[in-house]
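One structure coming up, written as structure tokens, with questions to follow.
Every protein chain but one is kept in place in this view of the complex.
We just call them A, B and C in the order they show up, numbering each chain from 1.
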Amino acid sequence: MKKLIDNVEDVVNDALEGFVWAFPEYLHRVPGTHVLVRKRPKADGKVGIVSGGGSGHEPAHGGYVGYGMLDAAVSGEIFTSPTPDQILEGMRAAHHGQGVLLVIKNYTGDVLNFEIAQDLASDEGIETARVIVNDDVAVEDSLYTTGRRGIAGTVFVHKIAGAIAESGASLPAVQNGAQMVIDNVRSMGFALAPCTVPQAGKPTFTLAETEMEMGIGIHGEPGTHRQDVKPAHELAEFLLEQIAQDLKLEGGSHVACLINGMGATPLIELAILAKNVGTWLTAKQIAHDVVWMGEYMTSLEMAGASLTLLRLNEELRKWLHAPCDTPALRQGVGYDY
Amino acid sequence: MKKLIDNVEDVVNDALEGFVWAFPEYLHRVPGTHVLVRKRPKADGKVGIVSGGGSGHEPAHGGYVGYGMLDAAVSGEIFTSPTPDQILEGMRAAHHGQGVLLVIKNYTGDVLNFEIAQDLASDEGIETARVIVNDDVAVEDSLYTTGRRGIAGTVFVHKIAGAIAESGASLPAVQNGAQMVIDNVRSMGFALAPCTVPQAGKPTFTLAETEMEMGIGIHGEPGTHRQDVKPAHELAEFLLEQIAQDLKLEGGSHVACLINGMGATPLIELAILAKNVGTWLTAKQIAHDVVWMGEYMTSLEMAGASLTLLRLNEELRKWLHAPCDTPALRQGVGYDY
Amino acid sequence: MTTEQFVQLWQCFGTVVRAHQEHLDDLDRAIGDGDHGTNLTRGLGKMQDLWKDPIDTERNLADLSKKVGMTLLSTVGGASGALWGSALVKAAPVLPSASACDDETLVLWIETFVSNIEERGKAQVGDKTMVDVMRPAVNWLKASTQEGSARLPVLRELARQWSEDTKDLQARRGRASYLGARSIGHVDPGSFSSALWWACVDRVLGG
Partner (left out) sequence: MTTEQFVQLWQCFGTVVRAHQEHLDDLDRAIGDGDHGTNLTRGLGKMQDLWKDPIDTERNLADLSKKVGMTLLSTVGGASGALWGSALVKAAPVLPSASACDDETLVLWIETFVSNIEERGKAQVGDKTMVDVMRPAVNWLKASTQEGSARLPVLRELARQWSEDTKDLQARRGRASYLGARSIGHVDPGSFSSALWWACVDRVLGG
């Protein structure tokens, strides 16, 4: 295991320190916690938004703390959901009198720990609501199981819920907006090479030089199946077909796209994937509006990518285009030509 | 070689298409060329800025095309400087009546091809000037050799020259500003794992599981020496000492920092490196202003990082903080709390 | 059960889990995210740290259950941390605020926190989780007519077997459920650590 780290035990703490050091105008760390909050808090009277999860998904989630997105991000150990006491700290910091929305990715550990934290916050008189992101179409959605995982589509939830909250909307309105995103967003990913959790010291799975893993999550979990490495256009087609089928997209639909690198896949390869996404959408006569391409929700140094489509309506489009200013996502720079 | 591509021959073309598809509001491709230009060109009467080089350094250079940075970026094949005819196309597209500044990284191929293009542009009546970036302290600076390489520090040149040009300054003024950056910027990098040029199909060098390469460039070139993998704080110290010595930094100096990933190193590791950079600067009583952390100038899927320090004065600081709006770097989002 | 035994039980669990950390991680790597051993070791290690000094004066089983629960809740993370932690906190009132309890109360305490795990996790026997060991174990204890200390070595072996039996199941809860049919053929890590817990119950309270 070759990693640019000092000590496997300190990885999360050191990275949080590095983030705060690199983005002092955006981030503040609640002392003694794994909680990053906005340096300049939101105005009172606006709904706070807290997200979080295991570490190892950077820039998620600390990278999305800032104007127009999150108020606080809570980090667990690598790939391990944060604990309720930490989440509670995040909720306290994010609370500006109008309640707090929790954005939770659908993993048992995350759901349970956030749920317990929500109980604790209620005990303190903090009004809370939550949404559970479950965008991964690689996993069957069934009432009788845990359902689908939450992966990169979460970033669209941050963006849109953040914009709604920034507008001064109520907690139910922010929650509804977030849920509208969740109802319309689907993702799927694959790995060309696995990742290694620092403390474990060995890869989460192994692949031969010609193999890839389809339908992976963001924790180095094995995916749905293993197959020979395919060219980018076949991968794009396969993922898009799964997603589009689940979303029941058809000619004339409007979508936003997220072409997300898993950590070790360089931008030049993501751009090639993007080109193929564009070709496919055009062929299907599906219009696209926003495209995000880069590393938004990673899995340590896994090589691979995920695709996310968000079906847009007028409302979602409006919030998606609203300005935001965070370490990882900034848009809406104003200037004269 | 596992890559997310369709065809080794089409990598550069496909990636350019993907970039333009993903960033339509920023980028336009000059038809039939490898030139990306601003979708909304700069106003007439302002100096144009053209940069470029081999592909494989994404987001460099197309990612820096936009308001406040570049007017055009010219891409060669992977790690191969672009040809004069392509560079000339870029200069034509970037020319708005006040001349064009060429930002060239100090590689023989780049320097020669840009030089020839400059001659061709002059023949067409385009006034030109150029600067040569040579920030890599891993390489000895000698009059009797090619001198130092240009690496990640180039992005500071783009940022500051871009801001000066946007202000309406003359070609000599933009060139002087760019040169001031070059005189004050130094970088050095290392690799934990090599990269593979798609057409070659094999790594540019090989490293044992415990080895790393110090002083690498951005083309998969071998560096200055090979050594055992070291913890992040030792690497940070070593690089910073080389850089600070060359820049003659001392307590009280002000710098901007770029913590740059080489392609496969995830953000969490860059953050750990950043933390150590912060610790070192504090210990040396060197004040820092701007920090950029992420992938700014990569080397395909090489694992590793480079550090860059730019010694700041009031003027450089001002231009560094000016807004810019490009695919890869945006700052200056305006909003009310 | 005395407070000494209570503390010994969790110290034993910490030691045994640490010894099996890599195996637990490996089990979790196969059908989860490879951190189950690391998670429990972190939390139980923290608890052992708290108890490094001569056992404090807190000779109060209810408080101890709450304390262990809170500690696990804030240090383990993941699904297992939330389940063990919150269940122990919720089950604490079942124990007396005294330095010992009888066997019946002990079983009721276990029954209560297992029920809490089931409720919180919405898991049933057969879902391929820790419940596949915890629930049959409590039921067996309740149904058993043997003496408390004599029956525990038997239960310890049964728990081990119940964990082994999760191998043939398809996961319906937890991270392994994302794998669908691919989860079949692997032992559930949480069931394995649960069996280790029963081994400690035997070691500390058994004959």
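Definition applied: a residue touches a chain if its C-beta (ideal position, glycine included) is under 8 Å from a C-beta of that chain, and two chains touch if they have at least 3 such contacts.
Remember, it's a predicted structure, so these values are computed and weren't measured experimentally.
Note that the undisplayed chain, when the full complex is considered, contacts B.
Annotation: of B:Y26, B:F79, B:W292 or B:W319, B:F79 touches the absent chain (contact as defined above).
Only one of B:D10, B:E221, B:E237 or B:D289 touches the absent chain when the whole complex is considered: B:E221. Within the complete assembly, B:T204 is the residue of B:T128, B:T154 or B:T204 that touches the hidden chain. With the whole complex as reference, residues 54, 76-86, 107-109, 112-113, 115-116, 136, 138-140, 144-146, 149, 197, 199-200, 204-205, 217, 219-222, 224 of chain B touch the missing chain.
Note that only the chains that are shown with their structure count from here on.
Ranking every chain by how far its Cα centroid lies from the centroid of chain A, the top place goes to C.
Averaging Cα coordinates per chain and for the whole protein, the chain whose average falls nearest the overall one is A. Spacing of chain B relative to chain C, judged by their CA centroids, is 54 angstrom. Centroid to centroid, with C-alpha atoms defining each point, chain A and chain B lie 28 Å apart.
Across the assembly, chain B contributes no residue that touches 2 or more other chains.
Touching two or more other chains at once is no residue of chain C.
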